[in-house]
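Only one protein chain is missing from this complex, and each of the others stays in its spot.
Naming follows writing order (A and B), and every chain is counted from residue 1.
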Amino acid sequence: MNQYLRYSIPLFVFAVIAAFLYKGLGMNPREIPSPLIGKSVPEFSLPTVEDAETIVKSDNLLGKVYLLNVWATWCVSCRAEHQTLVHLSRSGKVEIVGLNWKDDRDKALSWLNRLGDPYVINIFDKKGRTAIDLGVYGAPETFLVDSKGVIHYKHAGPISMELFNETLLPMIEDLKRKG
Amino acid sequence: MRTFFLTLMFLLILPSSHASTLAEYTFDEPGKAEDFRTVTEEMRCLVCQNESLAGSNAELAVDLRNEIYDMMKAGRNKDEVIDFMVSRYGDFVLYRPPLKPSTYPIWFGPLIVFLIGGVVLFRILKRKSLTRETKLSTDEQHRLDDLLEQSTDPRDNNQ
Partner (left out) sequence: MIPELGHFTLILALCLAITQAVVPLVGSYTRTISWMAASRSLAWGQFVFLAISLAILTYAFLGNDFSVIYVAQNGNTKLPDLYKISAVWGAHEGSLLLWACMLAAWSVAIAAFSRNLPLEMVSRVLSVMGMVSIGFLLFMLLTSNPFDRTFPAPFEGGELNPMLQDPGLAIHPPLLYMGYVGFSVAFAFAIAALMGGRLDGSWARWSRPWTTIAWVFLTLGIVLGSWWAYYELGWGGWWFWDPVENASFMPWLIGTALMHSLAVTEKRGAFKSWTVLLAISAFSLSLLGTFLVRSGVLTSVHSFAADPERGVFILMFLLVVIGGSLLLYTWRAPYISGGGRFDLVSRETFLLGNNLLLAVFAALVLLGTLAPLIYDALELGKISVGFPWFNRMFLLTTPFLALLMGVGALSHWKHAEPSLFVKQLRVAFIISLLFGLLSLLPVFSAGNWLVGLGMGLAMWVASSHLVNVRDRLKNKRGFAGFWLDFKTGGRSYYGMILAHLGVAVFIVGITLVSNFGREEDVRMSPGDVSEIAGYNFTFEGVTQVSGPNYNASRGRFQVSKDGEHVATLEPEKRAYFVKTMPMTEAAIDWGLTRDLYVSLGEPLGGGDWSLRLYYKPYVRWIWLGGFLMGLGGILAVTDRRYRTSRMRSAKTADTANAAPAVSGG
């Protein structure tokens, strides 16, 4: 029996590897978890998309639970996501702050005119410096921020209603209850 | 969509062959240029996934390179740059995993693998040359082998 045990080591090792491979099939290697979860939104001071003179600071956003959505007109998936965002903002379940990333002001404005504007505030990050501070590596990306400015969740890629209802909404309600 | 995924099986690496250069990044301080190269070469371009920050021309990679360049120009050192990147993108950006408790298995695991190899070697050799010092003739050796093999049988323990 002891003999069998010794020669079954390779089989055992393979079983462990296979288990990991099976688990791996269900994971997305391209998704990078954000180290910013549990931390505050990085400080910034940027103009809005609508007006180069209006400066928004990170402190201005304190006091409410909101979604911070990184978007751009050159981003194809953002277009797909936009309808969902418009729908969400109309439902009044959550406020959405936009971060327009490395974009053209006129293009961004005409996009909002044509497709609707779901954003309560739309920050204009021409150089992408704040996006780097947020650890953004693609668009769209969405952060869930509480009233103290702490990031609780990050999603890379377009938001679907399914994702919102199943994952984001319970967290939002929870955060709102806590104040 | 599948067209976009190049599908050659077992092909060696295929990062885009669109190699970038670091020609625009110059430093006055000696050694800084070397540091800059090492840092950017040992970091992952996040959007291309298997290209280094130094070698990629993806827009984000260029931005990050510029950011790192500005930091190093302003007198920050390698470690500060690494901290900056890790606090934003996580350990994932580093091709060289940082040394910390959660990565001990990666850095010290190999020693254990070596140890296992060593133990296996030792055990086999011990078994194979157990009777080296006795200098028996081949016949005696064979008889001894038989005896030894028998005595490993539990039934023979009390003999």
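Throughout what follows, contacts are C-beta pairs under 8 Å (C-beta built on N, C-alpha and C of every residue); 3 or more make two chains touch, one makes a residue touch a chain.
Worth saying up front: this structure is predicted, and the values here are computed from it rather than measured.
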item	value
Interface residues of subunit B (partner: the chain not displayed)	1-3, 5-25, 42, 44, 48-50, 55, 57, 90-97, 102-103, 105-106, 109-110, 113-114, 116-117, 120-121, 124-125, 128-129, 132, 141, 145
Positions on subunit A contacted by the hidden chain, ascending	3-4, 6-8, 10-11, 14-15, 17-18, 20-30, 32-33
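Criterion: only the chains that are shown with their structure count from here on.
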item	value
Distance from the mean Cα position of subunit B to that of subunit A, given in whole angstrom	32
For the subunit A and subunit B complex, residues of the former touching the latter	30, 32-36, 102, 128-129, 132-135, 137-138
In the complex, subunit B residues that touch subunit A	46-47, 49, 59-60, 63-64, 67, 86-90, 92
